[in-house]
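What you see is the complex with one protein chain gone and the rest in place.
Just so it is clear, A, B and C label the chains in written order, and each chain counts residues from 1 on its own.
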Amino acid sequence: MLNHLPILIIIFPLSIAFIILLFKKYIIALSTFSILFSLASLLKFAPSVYKGQIISYHLGGWPAPLGISLLIDSLSFFFALTVLLIGMMVIIYSIPDKKYNHNYYFLLLILLSSMVGTIFTADIFNMYILYDLVAIATYLLIAYYQHGVALKASFNYLLMSAVGLSLFLLGVGSLYAMSGTLHIASISEQLPEIFAHNPQIIIMSLVLVITSMGIKMAMVPLHGWLPDAHSLAPSPVSAILSGVVVKVGLYCLIRLIFGLFSTEKILVNIASHYILMVFGAITLLFGAMMALTQTDLKRMLAYSTINQIGLILIGLGFNIYSGFEGALFHVLNHALLKSALFFCAGIIIIKTGSKKIKELAGFGKKNPVVAFCFVILSLGIIGIPPMNGFVSKFLICLAAIEAGYSILALVIIFASLITAAYYFRVIQIFYSEPIQPNSNLPNIDVAENSLFWDKYFRLWPIYILTGFSLMLGILPSLGLSLIRPAVKILLLNIIK
Amino acid sequence: MKKYYYIVLLIIMTILIIGSISPEYGNPRNMDYINYYLEHGVQDTGAINLVASIYLDYRAYDTLIETVVLFMAVIGVTFILSKGK
Amino acid sequence: MTPINISLLLFMIGLYGVISKNNLIKKIIGLAIINASVVLFFIAIGYRESGLAPIMSRSEAVDSANKIFVNPIPQALMLTAIVVSISLTAVALALVVKIYSKYKTLDVQKLYEE
Partner (left out) sequence: MKNSRIIRTLAQKLLPFIFLFGFYLTFHGHLSPGGGFQGGVVIATAIILLTLSYGIKETENRFKEKHLSVLEKLAILAFIFLGLLGIFFGYPFLKNFLPLGQRGCIASAGLMIPLNLVISIKVAAGMTGIFYALVKYRGEI
């Protein structure tokens, strides 16, 4: 049974999700048990993955290029760990809310298991199908509250990401047309001689992959869906959307660019890294600028996600060791910090009954603990020394200087100043006197009475995530030791 | 006015994409994987219809995920349309 | 105009429909055109001159070595992609029905101007 674990990590939450729909009882117990099982069996691979081993599991018993095979190396292990960790926190956070019935937990479990499936697969068509399952689960989770606004946001997101996935399918088709197989490793072996024969189809499939994953990752020109989708979804859903679902698109981009396209064909390499850097810089600045002008708390956090994704893209674009290290470390940090921030935003919206930042005055006095956590987390996002955000931003700036693009280091610092501006604006309002007793607006999220054990299940994920971020900030070697083997995978192809 | 921008943009995209994705028309360049399916398909899976043998035996995992996708559509439609008129 | 170029042209027509049409239902129709064009693209990749359908003969006797068979893999992949496009269209139509019942309009301009 032990050597079948890679597939059980994906299939077990999937089957528990269906069992939940069937029996509609012990919902929370079953879902937490299934995610814990996946997390535990994933951690079982930690020692062998840390030593650099690559675990592959051939589905249906067929060898690699024929059937589909799963691949667990340090890169996919790292991303899967972030997915399951944040997923666990989201489930704990949404326990006290009675409005989340069996449908909600079903969608959440399907979302988590399909994200882990997308991360583990080594087959591009299978990645398309699993990514579609992630997308459908997100549309339904965004439209969970059935408010007109959420339906519009979900429909908008559906259209854009359906077009994005069709572009991805065109890329898969053109790659298959040239190489005859769908297995990432065997395509990348044939790439050099295909490139010699017909270079423009390789470049076009690279462009198709970057645009489709750009839509999913909200790179600037293709980010239109993110602010509505992330701000109108229920708080735990927007936490997992901003924290992790965006990262899966990033993972597919990394896996395809560094795993498939980055053979020793230098031209293809340099072109893709310039694209990443340029779009990363634009996304960074655009996200920061737009976040300044937001009046709605959750929309501001959504634009701040776009801002941080741009930073990660820049880190990847430098194509050097510390660049990758900083980018991957920032993936982990941003996942921890942003989902905790959305958790705090959820509590703030319930307690003050309004989403507008102006009406959040005096929240700091009413419950100082959540406000204090909000402050620490926003310090992390801005990148102030004690927090982990600082470590990854510092690494990326270091990589910028090392790679010779010191202008980009200035751009990153400038963007961090703007990030500081729009977060301190919120914090300043927290601790200011309420101008007029804020009227009890009809809050969208949930009525007060539907919460039970509010203290335990809502606040604990915030404490755990803040604790993790502080710990990673003070001793970054913990996180970096997790990331270094992953970075070796990325650099393997380039140095070769 | 907006429509002209879209038309011009799409014409440029069409020229770019057709110019690049036009492999010599016909099957993928190296045929050894396809020939494997054609020759060994019947012995490995016992099915005459090779398309069914591929999507049910070689890539059955795709079909499993895809039935879940269809199920999500059913859940989505019944869930969205069920909450009152 | 090989089928591959026609399918890419169809993709752009669908994309035009999605981008510039104001009615939500027309956007979904554009999406359906895009999915159909991707299916055509894959099948065109698997095509072979005078190839037969990849169904072997029932009995061992009729040796199928000399026959040319069309590439079965894109057809198997497209079975999955068609079902995916059906489910996308079904969810999109359910959303549109609900949006119409709440906003009484399908025009994007009215819906999305805040």
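Everything that follows uses one rule, which is that a contact is a pair of C-beta atoms (placed from the backbone, for glycine too) under 8 Å apart; a residue touches a chain by one contact, two chains touch by 3 or more.
Since the structure is predicted, the reported quantities are computational estimates derived from the model, not experimental observations.
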{"item": "In the full complex, displayed partners of the excluded chain", "value": "A, B, C"}
{"item": "Touch residues of chain A, complete complex, unshown partner", "value": "1, 4, 7, 11, 14-15, 18-19, 21-22, 57-61"}
{"item": "Chain C residues that touch the omitted chain in the full complex", "value": "53, 55, 58-60, 79, 83, 90, 94, 97"}
{"item": "Touching residues (missing chain, whole complex) on chain B", "value": "42, 45-49, 51-53, 55-57, 60-61, 63-64, 67-68, 70-71, 73-74, 77-78, 81-82, 85"}
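Convention: only the chains that are shown with their structure count from here on.
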{"item": "Chain-level touch network, classified as line, ring, star, complete or other", "value": "complete"}
{"item": "Distance from chain C to chain B - Cα centre to Cα centre, in angstrom", "value": "8"}
{"item": "Separation of chain A from chain B, taking each centre as the mean of its C-alpha atoms, in whole Å", "value": "26"}
{"item": "Contacts with 2+ other chains: residues of chain C", "value": "8, 11, 15, 45, 73, 77, 80, 84, 87-88, 91, 95, 98"}
{"item": "Residue list for chain A, restricted to those that touch at least two other chains", "value": "125, 129, 132, 136, 139-140, 143, 146, 151, 170, 176-177"}
{"item": "Contacting residues of chain B [partner chain C, same complex]", "value": "2-3, 6-7, 10, 13-14, 17-18, 21-23, 25-28, 34, 37-38, 41-42, 48-52, 54-55, 59, 62-63, 66, 69-70, 72-74, 76-77, 80-81, 85"}
{"item": "Chain B-facing residues of chain C, complex", "value": "2, 4-5, 8-9, 11-12, 15-16, 19-20, 44-49, 54-58, 69, 71-73, 75-77, 79-80, 83-84, 86-88, 90-91, 94-95, 97-98, 101"}
{"item": "Residues on chain C engaged by chain A in the complex (per definition of touch)", "value": "8, 11, 15, 18, 24, 27, 31, 34-35, 38, 41-42, 45, 73-74, 77, 80-81, 84, 87-88, 91-92, 95-96, 98-99, 102-103, 111-112"}
